[in-house]
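With one protein chain removed, the remaining protein chains of the complex are shown where they sit.
== subunit A ==
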């Protein structure tokens, strides 16, 4: 696939979306974004585009990070985006924000537009609106915080209410580096995930454990959904995650 620079429109008034990917309809299984939502949030295929940071990509998807306040959403995102851990240097997320990262999946450049949200309950009425055209949701809890795990069911209810039916969903138990403070067993996370038919893994934004994998797995699934080749075997997200996931090491709870 050639990646030549996409034409950018000049002058504010005309053809504002010339540089934008075609609408989400290009991807059969992805929902069309609601009119007031970002139009480039949809998946694209067939034409390479230029992201705002100047990186080329073939496909673009919107991923949202959700879960209780303090479970590590921002840290997970920064670990994935910049490969760094924000030890004691990050502030609580107020409202909503996003960052882009382009990754290569089976030779295809996939841009993930990753939305980081405030976890506090009252901000949910602000963030709901963004669920609708999300292609994937990463739902996080903190293995050292029982309440954040207990709230997962409420989050799932919320997701079922506001997100698209075919949204790619994954459950992540974060902060497994804090072995001593762990109060949620890996088995509990697995059990809950199984109950809801959602892929699951434990992560650590601090050590980097499974962070790359979580986003890569999502990107693979979305890529396979939107550009399925005739002779390609079906990609199975559950199996892929099971095969690739790494344990949190010696200190099994």
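The working rule: contacts are C-beta pairs under 8 Å (C-beta built on N, C-alpha and C of every residue); 3 or more make two chains touch, one makes a residue touch a chain; residues count from 1.
Assume contacts and distances are computed from a predicted model.
*Asks:* Going by UniProt, what is the name of the one chain that was not included in the view, given "Exosome component EXOSC1/CSL4-domain-containing protein", "Trafficking protein particle complex subunit 2", "Growth hormone regulated TBC protein 1" or "Dolichol-phosphate mannosyltransferase subunit 3"?
*Replies:* "Growth hormone regulated TBC protein 1"
*Asks:* Which residues does subunit A use to touch the chain missing from this display?
*Replies:* With respect to the unshown chain, the touching residues of subunit A are 8-9, 12, 16-20, 33, 35-41, 51-52, 69-70, 88-96, 98, 100, 113, 118, 120-123, 125-126, 129, 147.
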